[in-house]
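Worksheet: the structure to be examined is printed underneath.
With one protein chain withheld, the remaining protein chains of the complex are depicted in position.
Moving on to chain A:
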Amino acid sequence: MIPFDYAPASDPDSAVAAVTARPGAAYLGGGTNLVDHMKLGVATPDLLVDVTRLPLDRIEELPDGGLRIGATVRNSDLAAHPAVRRRHAVLSQALLAGASGQLRNSATTAGNLLQRTRCGYFQDVTTPCNKREPGTGCAAVGGWNRHHAVLGASEHCLAVHPSDMAVAMSVLDAVVTVLGEDGERRVPLGEFHRLPGDSPEQDTVLAHGELVTSVELPPLPAGARSGYLKVRDRASFAFALVSAGAVLAVEDGRVRESRIAFGGLAHKPWRATYAEEALRGAAATDEAFREAADAELRHAQPLPGNAFKIPMTRNTLAALLRELATEVRS
């Protein structure tokens, strides 16, 4: 492990100033991803600014029925919050589907969003990786890519974003509040993470030194239900092979509104706008749900190692929407 400095932050502004001033600095949240990467030599910050004691650990219920979630709220606390469970079930379910109890106790809201995309080669400094060392190539292209992207990938990077929480936030139309040297800005969650393109080293649109301070969730549309379904190789403590989050409002047997996002398929939580479009006004039937999935998956470019994700995603979305439609009817 490379030696580094450590500084607990006293307030958000000074934290931003400290990290902005040093190109090698990084924020330390729960440490569940960054510290792993430091041990592996994948991340080599020379200064860690610990933001876990900043006063950003509250969950506020907003007058319009929305929620503001502080950046340092622990995943366990967020999943268990009564308002989250009541109004934003998809978020609670997604959080509880992720990682393990111990990790959720440590992981923070902002840290969860800022997890690096996941790939065994990225985490192994003895292999080429464009994300870790731009220009060295992508070992996953001809290697092990069972878990890798089928949507939005590039020849430079096939990695997928590992967060379950971010998929839920995507269908909740979350907005991320970011503090920089020039003040605050608001980034819709759908624009927060990047596709790899030809610069896979950048996972998000954040500039160096920008600090996530909160995530805001608008209220769900009236009569809508939400839920999350995750498929994994074992019952717990595994990243999604595929996952689906959805908000669904059904009226008279027809879909009034749907919001759908997929996990495990892309470099970012994948908001399935083609699927949403296909469902608008459609009968809330298994057949329509499958067709909606296909409307999105038509754009997929699977590899031999992960082609199974196409039928798996179709079935998973259909199962989730069937469940939500049943709930709505009852």
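Just so we're on the same page, a contact is a pair of C-beta atoms (placed from the backbone, for glycine too) under 8 Å apart; a residue touches a chain by one contact, two chains touch by 3 or more; residues count from 1.
Everything that follows uses one rule, which is that contacts and distances are computed from a predicted model.
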Per UniProt record, name of the chain withheld from view ["Alpha-D-ribose 1-methylphosphonate 5-phosphate C-P lyase", "STAS domain-containing protein", "Xanthine dehydrogenase" or "ATP-binding cassette domain-containing protein"]: "Xanthine dehydrogenase"
Hidden partner chain, touching residue among A:D233, A:E251 or A:E277: A:D233
Of A:S154, A:T273 or A:N315, the residue in touch with the unshown chain: A:N315
Given A:V49, A:L179, A:L220 or A:L241, the one touching the chain that is not displayed: A:L241
Missing-chain contacts mapped onto chain A: 1-3, 41, 100, 120-121, 123-124, 126-127, 139, 142-144, 146, 231-239, 241, 308, 311-312, 314-316, 318-319
